[in-house]
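For reference, the structure discussed in these notes is given below.
Then we have subunit A:
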Amino acid sequence: MREPERDRASRPPSPNGGPRIGVYVCHCGLNIAGKVDVQAVVDFAATLPNVAVARDYRFMCSDPGQDLIEQDLRDGLINRVVVASCSPLMHEATFRRATAEGGTSPFHFQMASIREHVSWVTADADEATEKAKALVAGAVRRVALHEYLEPRQASVNADVMVVGGGIAGIHAALTMADAGKHVFLVERESTIGGHMAKFDKTFPTLDCAACILTPKMSQVRSHPNITLWTYSDVVSVEGYTGDFTVRVRHRPRYVIEELCTGCFECIEKCIHKQGKFDDEFNEGLGKRKPIYIPFPQATPSVVVVDPETCIWFKTGKCPQTCVEACERDAFDFEQQETFDEVKVGAIVLATGFKTFDAARAPEYGYGTYPNVYTSLEVERLLNAAGPTGGEPILRDGTRPRSVGIIHCVGSRDERYNAYCSRVCCMYSLKLAHLVKERTGAEVYEFYIDMRAAGKGYEEFYDEILKEGTHLIRGRVAEVTDEAISPEEEGRLVIRAEDTLMGVVRRIPVDMVVLAVGLEPQSDAQEVRRLFNISCGGEGFFTERHPKLAPVSTFTDGVFLAGACQGPKDIPDTVAQAGAAAAEALAMVDRGYVMLEANTAFIDEAACSGCKTCVGLCPFGAIAFDEERKKAAVNEVVCKGCGICVGACPSGAAQQHLFTDAQIFAEIEGVLEYV
Partner candidate 1 sequence: MSGEILIDPITRLEGHGRIHIFVNDEGAVDRVYLQIPELRGFEKFAQGRRAEDMPQITSRICGVCPMAHHMAGTKTLDDLYHVDPPPAATKIREMVYDAFMIEDHALHFFFLGGPDFVVGPTAPKAQRNILGVIGKVGLEIGKEVIGLRKEIRGLMNEAAGKAIHPVFGLPGGVSKQVSPELRDRFVAGAAHAVEFGRFSLQLFRDVVLSNQAYMDLVLSDAYTHRTYYMGLVDEGNRTNFYDGRLRVVGPDGTELLTFAANEYLDHVGEHVEPWSYIKFCFLKDIGWTGFEDGPDSGVYAVAPLARLNVSEGMSTPVAQEAYEEFSSTFGGRPVHHTLATHWARLVELVNAAERMGELAADPEITSPEIRTIPTETPTEGIGVVEAPRGTLFHHYRTDERGLITSANLIVATQNNAARIALSVDKAAKALVHGTDVDEGLLNEVEMAFRAYDPCFGCATHALPGEMPLIVEIRDPRGELVREIRRD
Partner candidate 2 sequence: MSEAARIQTDAPDRARPTAERAFEPKIVAFFCNWCTYTAADLAGISRMQYAPNVRVIRLMCSGRLDPQFVLAALRDGADGVLIGGCHPGDCHYQEGNDNALRRFEVLRRMLRDLGIEDERVRLEWISAAEGDKVQKVCDEITEQVRALGPLRLSVPRRVETDETPGAPAPRLVGQEAR
């Protein structure tokens, strides 16, 4: 066969001569020695190339066992260590430490697992001994090529960032700010508050959303440790764990934030006497002026000018009554985008969700029949600060006498989203209660399964049942205005199978409410790429481990809070936001992160600039230098998987402790001698 011309990476550094290997075979009491002929393995090891010392001991992990290694190293008998004992997942750290204590690199060490992989799983003693020899030979051959590596760490910037100013972001920001960290809170909208700010009441306790949210919002505003950036978004993230550089763009609101006092005189004096344009905060149910504030408690309490609808921006001809009304001269129609660049050690993503677009399910008639509403619209109708002052009245101004609420719109439906959105059952019950309370209407709920797993949720369900809401189990086939009886004339008819009664029912109602599910934000993929994390199949951000690392991501230093990770209700969101904040604090407070030793690296001279590796890295750890046409691994970001190394077509990419040469040597070792 052809052999490589040369292999720089495999050339062992030899500050003190060539490799001299010590092999230590552990009895592990009888765990190993009861099956494997330890003496035979030691004798065999002594014959292997570069082996200077071969010993056995009853428990290598004990202090005297470790002392054997340290002493041989200190005596200069050896400069490499192989321990044949249990799994490296058990004691690799132990023996690395011992090797380091002996005065060399902790990575001049290799372990052969002759307990988990040999003595415990092999019936025949001779076969077990042979296999143990093979594994020892592999380790010996490999360790001779181990490089001298120092353990490395990187320091962590104490400042943190929270992206998204909904309840999750607010809670995380306050938690960290209270712990004394400086928090940059970035919100895309002109105010923080998120979806929760739109709700009237929250389930199951029916306490007023504004009452519990608003104080937190103003706390954010006034907290000395929080820099609040609204109407702003993150445009780039560079750097790595503990040292991110984030660039934030501030969009112009044409009002100088520091000068605006929130008196709203300008809105009053706008040349438009009435609101004329669809009010986004009210889901288009109300009208706003070109200069507006989304809702009275908006934080910061600063007005926004919408250049799309403002006459001055559109025609350049307007008496500017708003400017006239402002006592602080806060207007600046020349305002441009501005940018800030900050360095932070950790980032909490709390970018939230969007609701399912009900028009995608045409059978429910949303957009066709004016009296079909989404749940979020009804939230606004029920909100005292909403377009109808809290009265759930129809578009023609009448009160509904009967209301149908359809569950699982866009959820648990293979056509749209297979998952359960978790919150719809409970908020539908809440809406049923509120509608009934305010209008006295008959309320019909059409559900597939009633999911009430939460503290106080089942009790809440019972309450609503008692109130006389009609619960019909079955998926709704369609909403139609085709009447087949006089009773249905002029109303909407919900046609559904009642699976409990086994009949198809037609329920005429005045108002239909679609309980739309929760979906990832439409720009979740861009955000994912921005922060180098991943999305699951449904598009929500993926946590590092669903059970053991639910708020971490595969990018160290980036944490998840709230519904951006998956649908969840307010209690869970707040709990998770607290957890994310705690994890971020733990990292930032420690002040440093340990770096993987087995990182990849690229031999620049051998790199052809083919870029094969760059896109393969799941962590964005490889940057391509366009000037020099070379790829380079950022070893702080690298997690040491070696995907790039396996792919590198010219062997320029290698992985510490897993170089090609080391693995080839191990392959030969496990095969060649036994």
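Candidate selection criterion: all candidates are chains of the complex that A comes from, given by their letters.
In the analysis below, contacts are C-beta pairs under 8 Å (C-beta built on N, C-alpha and C of every residue); 3 or more make two chains touch, one makes a residue touch a chain; residues count from 1.
If you're wondering where the values come from, they're calculated on a predicted model, not measured in any experiment.
*Asks:* Which candidate touches subunit A in this complex: 1 or 2?
*Replies:* 2
*Asks:* In their shared complex, at which residues does subunit A touch candidate 2?
*Replies:* 1-3, 17-18, 20, 42-43, 46-58, 64, 68, 77, 87-90, 113, 115-118, 120-124, 127-128, 130-131, 134-135, 138, 534, 542, 554, 598, 616, 618-619, 639-643, 645-647, 655, 658, 660, 663-664, 666-668, 670-674
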